[in-house]
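A protein chain is absent from this complex, but the other protein chains hold their places.
Going in written order, the chains are labelled A and B, and every chain counts its residues from 1.
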Amino acid sequence: MSEAKVGVKRPRGKARLIEGRCIACGGRCESACPVDAVEMSGSGEPEIVVAQCIGCVKCVKVCPAQALEVVFTEEEKRILEQLARESGADAEDGDPEARALAAKLAAYRGVWVFVEQTEGEPARVSWELMGKGRELADTLGVPLSAVVIGSHVEELCYHSFCYGADQAYLVDEPVFRHYRTEAYLKAVCRLIENYQPEIVLMGATGLGRDLAGAVATVVGTGLTADCTGLGIDDRRNLMQTRPAFGGNIMATIMCDKFRPQMATVRPHVMPLPERVEGKSGPVIRVASGVKEEEMLTKVLAVVSDRNRDHVDVAGAEFIVSGGRGMMGKENFVLLQELADELGGVVGASRSAVDAGWMPHERQVGQTGKTVRPKIYIACGISGAIQHLVGMQDSDLIIAINRDPDAPIFEVAHLGIVGDLFQVVPALTERLRSLKQKAPETAACSNG
Amino acid sequence: MSPNPQLFLLLLILSASAFVIGCYRRFSLVALGRPEDRLDAPGTRFARMLRLAFGQQRVLGKPFGMNHFVIFWSFIILAAANAEFVVSGVLPQAGLAALPAPLQHALLFLFDLVSLAALVCVLIAFARRLFFAEPSLSSDYVKARSPEALLILSLIAVLMLAYFGLHAARIMIGMEDPTAMPVSAAIAALMAAPLATDPTAVATWSWWLHALALLSFLAYLPQSKHMHILTAIPNCFFAGLERPNTQPREEFARGMRFGAGRVDEFTWKDLFDSFSCTECGRCQEACPAAATGKSLNPRSIIHALKTNLLANGSSLRAGETPTLPLLANASDTGPGEGSAGDDAIWACTTCGACMNACPVLIEHMPKIVKMRRHLVQMRASFPEELSAFFENVEARSNPWGIAPTERTKWHANLPVRPFEQGKTEYLLYVGCAGAFDARQKQVTVALATILDAAGVSWGTLGKEERCCGDSLRRLGNEFVFDRTARDNVKLLAERGVKKIVTQCPHCFTTLKNDYRQYGMELEVVHHSELLAGLLASGQLELKQRVAQFGTVLFHDSCYLGRHNDVYSAPRQVLATTTGASPAEFVRNAERSFCCGAGGGRMWQEEQEGERINLNRVKEALQQKPDTICVSCPYCLTMMEDGLKDLQGGAVRVKDLAEVVVEGLRA
């Protein structure tokens, strides 16, 4: 005990890569290292130049995959243990830089949800976000605001209240009739500048991702894409969880030194909150200062896919496909009915095309179209490899086949073993009855 | 003898000049082709030439073959008679008369009979073309009743008739001995009594008719398809010595052109082939693409080459760019004579049936692949479906673009078997289909089970196995094939592989024949061969005779049979396993009909004409089988799909290994 000399240097160890953990994130460790002791191999993994490493743990901290660790020799471990016994850990807090940062961040308050609309029609994901936003705002003890931008869209503010917003910012001018990045960008940035929210959420839709990416760049803050999970950590920071690497991994992303924390959120992931009729709140009207004359882009047409006569299997979001098990051309009506309920299109295996039941442009597979819909329903298709290669990247595959050993079940996420002539009409019927029961997205009275 | 030696000499000089000029024009065009060595192993070449050219081996394979055989040999024999005719025409004192009497007698006797045979055969040929020509005699640009063919036949007939006229007249005059020439004598008798013609006039007319027919024939020959009289025999000499189951390597360096997009980018032998075609239509009849109504007709490809060469000859000789394109876009209104259409080029299954049928050993398929090489490598122009195929093979080394990590999934229920140098005897080259296709995976498992039962030591390359590159090569993507082959040859050498067993004839031929060009000499066997050996030696003992497959009909895969001569091994295996020789297709063994998937057709849609697999399955159903047995993953898919399309009822398709593995169940 008495042997411990004052001034013994605290050993710092050396960084080491943990086998198999690196995800080749692009060299965060390399760029974090102050002494260039990290070099990237051809496969994108770090190699630590041990002689150079000073054990500063910067790389360990930045590694998103916890693939780096610091190792000590036996001797060093012994010294460390001794040091630990001698002195309690000295607190790291109280550093002036950190305090300044905290003060800067504290200036931003409140959770915002951008209410996306096309021609006055709100996107459902906005209400899903309202539900999640409510939860986050309650955790933080701050208000939840809806951001409504458009032309003649005041009504949406009241919908927002029904879904949980405390207040709404409204920018309602003719220039916002159609979504245009330049116009919406200016409006949102002006709002953020003036009202300084700490969290801004948008739907990860085509529109939302277009807008969010631009806003975050102007505001100069971090943006997390396509989140499937949101939460608040013990320092009031937003924890944003999202899939990456084609859905093979999940990552939790932080933006703890910048405000607002922005995220786009994947539709259909957060539950739709209960709509409480008759709620209200303050509507804060804001002038955008955006002038039509300054606009460069013109929206010439917006065409709903339902009105398009040409069926495009390759780009469809919902596909109901039929194979030889359909037994005849006339039976494809069954699939069309189901597809109509889903808002999708009908595809086919090559056998069905060869039999003349469907035209070749509906063929999915090796010598047909490659499709990546949200849901692919294979009816009476055995799942030959030539078919599978055309649809296996679909988000969700459902197989309906009476042969439990059909290879299609090997790739299907959900399956029904049974006669498609019984199952498919039952699916359609169930969807229809649910739709009838589902409450209309009626306008809530502005009370 | 000659009525007018001076005039005849003049005509002879004219005709001979036309002949020489005609020949020169064509042979000098052949010289525009790229160099290629076709003189190795002259002995073998010579023997084959005797068999095929003089023995007319392949010609005789068809009903009218005998007819041609007779005409061919008549020509050779009568060449002597005609030489005598020409010589004595110029120098009346020379000629047969100068020979000793018995010899002269014998020759005249021979000529007389042969002339009759030739005449009869020519008349049969005439009748065939006019009244009962089979469809394969006509192609797009050359018809059965083509004026050219009829003209040539007429010339020969006239020649024979004039011969008889001349000699009959001479007999009447008493210049020649009737006993030496029974046919001419009979005609003389006819002319004397019922017709009472003036023999001297007949002799003179006949002589001139004969002379003119002969000289016209000579002058016309180089312009016509009968050029084959001169080229076919050497063509049989120069033809490739080995089965054309592979294509030559290409060198890749900057500034070079790849494949054949113009006639002069073929080799001289390719061009020589085009002048050797007899327009017999055998290839057309055998070709699965032509038989099912596709734009491809191997004969028309050869014809296009010839026509194109003739049309572009002068500009090419002058070093200018050719005016008539060799490859015409399919979107145009057909390629036109002298060009090959894209559709045709891509329709080939590289099955080799055309080459197997051709009596003069023309090599069609390699030419088609050379044109594919041009389209892929110089123009990046190919059917849409192939882009995914090429990208997948290049990026993931399998045709479907499935993650290479899934290669080992077929043996999920078996222990992993890595190939270990020195310890493992056989490398089981699983192949892409065997590793990824759910149906073929069952075959792989069956084969693995059999190998284990026979105590064969085997292992795989696991996730490191890559596509062998067969389709790449047949589709003309030689650049990527070249890289694949180099990588694979290196990998196999590094692993110390000595023996390979494949379950896919495409892997089999590629590893065995194509990789030899890369210096790899390994023992490569197809599973049918290995199983036949194991069964014969008793190393593989079956526990029961396999009866549940009923009548088993065996389908020859092109790359196993025609391209590699493995015919008996699978049949022996089936005979041993089921106790009976398999049933046979009408078109079997060497004449087997392709399933439609080879040559990279597996990766393309088949829109034109009837599906090849349907044609084959219909043929199968004629034999009323219970099971169609195949030995190739592509054939498996094609037969199964075809059966489903034709509602083939209870007929099943099984790989050889799947039949054998049943015999292991107690």
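Here, a residue touches a chain if its C-beta (ideal position, glycine included) is under 8 Å from a C-beta of that chain, and two chains touch if they have at least 3 such contacts.
As a convention for this text, contacts and distances are computed from a predicted model.
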Report task. Given the choices "Electron transfer flavoprotein subunit beta", "Acyl carrier protein", "Phosphate-specific transport system accessory protein PhoU" or "histidine kinase", state the protein name listed in UniProt for the chain not shown. Result -> "Electron transfer flavoprotein subunit beta"
Query - Selected residue (touches chain absent from view) among B:R34, B:R145, B:R317 or B:K463 - result: B:K463
Report task. Pick out which of B:S74, B:Q377, B:T484 or B:T577 touches the chain that's been left out of the picture. Result -> B:Q377
Requested in this report: May I ask which residue of A:V71, A:A287, A:V333 or A:L414 touches the chain that does not appear here?
Outcome: A:L414
Requested in this report: Against the chain that's been left off, what residues of chain B make contact? List them.
Outcome: 252-258, 376-380, 382, 384, 387, 390-391, 395-396, 401, 403-405, 463, 479
**Report entry** For chain A, residues in touch with the removed chain
**Finding:** 20-32, 36, 40, 42-44, 62, 64-66, 118, 123-124, 178, 180-182, 185, 205-207, 209-210, 212-214, 216-218, 220-226, 239, 242-255, 257-258, 268-269, 271-272, 296-306, 308, 312, 314-315, 317, 342-343, 374-375, 393, 396, 398, 400, 402, 404, 409-419, 422-424, 426-427, 429-431, 434-435, 438
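Going forward, only the chains that are shown with their structure count from here on.
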Report summary line: chain B contacts chain A in the complex at 385, 388, 400-402, 436-439, 603-605, 607, 611, 637, 641, 644-645
Report task. Sort out for me which residues of chain A touch chain B in the complex. Result -> 324, 351, 354-355, 360, 366-368, 370, 383-386, 388-389, 407, 410
